[in-house]
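All protein chains of the complex are present and in place, except for one that has been dropped.
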Amino acid sequence: MKFSEQLEARYSEMLTHYPVKRSLLVPFLLYIQDEFGYVTDDSIEEIAKRLEISPLEVRNVISYYSMLRTKPSGKYNVQVCTNICCQLRGGEEMLGHVREKLGVKVNKEVTSDGIFSVEEVECIGACSWAPAMQVNYDFHENLTPEKIDQILDEYRQKAVQE
Amino acid sequence: MANLVSHPDEVKVVSRRFGQGATNLDRYLELDGYKAVRKALEMGPDAIINEMKASNLRGRGGAGFPTGMKWSFVPKQSAKPKYVLCNGDESEPGTCKDRLIFEHDPHSVIEGAMIAAIAVGAHAAYIYIRGEYRYLLEIMQKAIADAYARGFCGKNIFGSGYDLEVYWHGGAGAYEVGEESALMESLEGKRGIPRIRPPFPAVVGLWGGPTVINNAETLASVPHIILMGGKQYAEIGVERNGGTRLFSLSGHVERPGVYELPLGFNLRKVIYEVGGGIANGHKLKAVVPGGSSVPCLKPEEIDVALDFDSMMKAGTMLGSGGIVVIDDHTCIVKFALRTIQFYRHESCGWCIPCREGTDWLSKSLRRFHAGAGVAQDIDNIRYLAENMLGRTFCPLGDAAAMPIIGFIKKFREEFEAHLDGRPCPFGQHAASALPVLSH
Partner (left out) sequence: MADVTQNATENVTLTVNGRTISAPKGTLLIEACKQHGIEIPAFCYYPGLSLQGACRMCLVEIEKMPKMQTACTTPIAEGMVVQTESEKVVQARKATLELLLANHPLDCPVCDAGGECELQDMTYKYGAGESKFIDIKSHRDEQQWSPIVFYDRPRCILCYRCVRVCGEGMDVWALGIQNRGQGSVIAPNKGDSLDCEECGMCIDICPVGALTSASYRYKTRPWEMTHVGTVCTHCGDGCVTTVGVRRSETGSEIVRCDNRDRSGINVDFLCIKGRYAYDFAANPERITTPLIKRDGKFVSATWSEAIELVAAKFRETLAASGPQSIGVIGSNRTTNEENYLLQKFARTVLGTNNIDHHRTADFPSFARAIAANKAQTASMSEVATAPAILLIGSDPTEQHPLLAWQIRTAVRRRSSRLYVVNANEIKLTRQASHIAKIAIGTEADFVSYLSGNTAAAANLGTAPEVLEKLRDALSAESGLIIVFGPELRGEAIDALVSYGSRIGAKFICLADYSNSRGAADMGLYPDLLPGYHAIAGSSRSALAWASKVPATPGFDLTRMLDGAASGAVQALWVVGSNPAARYPENTAFSRPFLVVQDMFLTETAQHADVFLPAAFAYEKAGTMTNTCGDLQRLKKASDVHGVKSDFEIIIRIAEKIGADVNELVPFRGHTFADAGQSRGAQSGEADRNAVFTEARGLASRTSPLDPLITLDEISKLVPGYAVSRLDLAAGNMQRTELVQIEPAGIPSHPEMVEPAGNALFTSGTLGRYSTTLNSVVEKHRNAIEPIEAD
């Protein structure tokens, strides 16, 4: 199991932040996920070994945090907020629109081309700019169906180009 | 990037540097940056804490605990290292203010945390930012690196002989981690399960050391207080509620946004003047005035001052300062359902009343809204919620129960209108529109 150089650098830096190694676990798992697309079994074993905790402990932690996943998502994970402020301003319709456009039905479903996955999420801190969504880490706010179409098209293009 | 708004009634203290390019350290310095921490070093711990007490600054995270007092609980002598922990987990629905601080003025949080550290004798501060705010974490990483590059952090800061490390830390998606003891668990690399208290964090906190935990906005206010003086800051607000707050205005208003207003500002004015009134020519039906966790107010109840004590008297809470405005085209049952689904999803699951209570409230409300409710449900839902109050392991259970009790108390007739298989009067069916959130 190898981490990229960048991830290794991140790891070494973060180790210096804390008096106890294990403390870096939560943010570092997210960096692992960024690198591999999800937290892989190998990386669970690896990080457990490095932090001298059991892989079970790592899994206990992963399963607690809603951003961490142990299965792949789409290349672009579209996270639509339907929490109260977004709901008041059409969040559910936006979610419906995204799902319809991408042809997915259930939560966290990945499109057949693997480019997108769609997730209904809780409040992402965009309440005053509702309705809102995040695609991976990017915020998109004051959404309308037209705006969503445009945003998703851009991502699709990016995916195709790469 | 979130849009900035402004209104003439605003009093800009924390938001002073918004839109001014203060993420750039030089720019921050031009705008009086890192002056307060130098001053604080000269003042020494006791004077800082006195100034904080005089400011009547109350925690902006939600509970409104007097910050000066909190700092004074940290023991002077401690065998274990002391810490300052900035709570930037901002996850309370309706709240999006810390986000702006991190985006526009990250150094103010660093500086505030440093002053807190000096006041309590800590040599390390951690700034915890929720995982979804990755771009803000990156801004913060850069800000910290810049501050180190100038020697503002680290060994012997500003030549004072005082060592002070500042670190960033990121979350990975969990509302409960905003609760202070769960926050420490998360920072220690664990599941965000709150801790048994006492001992309180001020005595036994991070890695067992005494720890001050403050909200990001609380800490961002600190440098301003040190520079202007506690008394002057206090005078901006009202009695026992010093200074200003960032209010996140959302929902059915014409001009949603984050506004900085003095404490004690009138809620009606916020909605109708600052926010430009109800959107689409609709009428006000209810306001959730302090983030999703607090009981709502009806239109006739909104002539109330936005400060911790007045809100308490009005039967609700100032909370996180998230004001959610609901118009008369909205189904309250559906709103209540979405609220409880959030808590169900976010309950850490540790204790029975919260884990099972949020689940059953959400099940019952979903069925109820879908038109399969029976009359007894209304009392049962209330009974359920009331039996969570004050009995859960941490305040999340209260946060889930309080709004539900409020909705039933104040909008019982709307619940009744859903009975007997009648469709939602607002045509807003839950069943199809609201998939269950699952892991």
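Going in written order, the chains are labelled A and B, and every chain counts its residues from 1.
Here, a residue touches a chain if its C-beta (ideal position, glycine included) is under 8 Å from a C-beta of that chain, and two chains touch if they have at least 3 such contacts.
It should be emphasised that the depicted structure is a prediction, and the values quoted were computed from it without experimental measurement.
Note on the undisplayed chain: of the listed residues A:Arg59, A:Lys101 or A:Arg156, the one touching it is A:Arg59. Per the touch definition above, the residue from B:Glu180, B:Glu260, B:Asp327 or B:Glu346 contacting the chain not shown is B:Glu346. Of the listed positions B:Tyr135, B:Tyr162 or B:Trp360, the one in contact with the omitted chain in the full complex is B:Trp360. Hidden from this view is one chain, which touches subunit B at 174, 176, 191-192, 196, 344-353, 355-360, 363-364, 367, 374, 376, 380, 383-384, 387, 390-393, 438-439.
Hidden from this view is one chain, which touches subunit A at 54-57, 59-60, 63-64.
To be clear about the criterion, only the chains that are shown with their structure count from here on.
The centroid of the Cα atoms in subunit A and the matching centroid in subunit B are 23 Å apart. Of all residues in subunit A, those touching subunit B in their complex are 17-20, 22-27, 29-30, 51, 60-61, 63-68, 82-85, 87-89, 92, 96, 106-107, 120-130, 134, 137-139, 141-142. The touching residues of subunit B, counted against subunit A in their complex, run 1-3, 81, 90-96, 98-99, 126, 130-135, 167, 169-175, 186-192, 207, 248-252, 256-258, 288, 292, 322, 324-327, 330, 334-335, 338-339, 342, 345-346, 348, 433-439.
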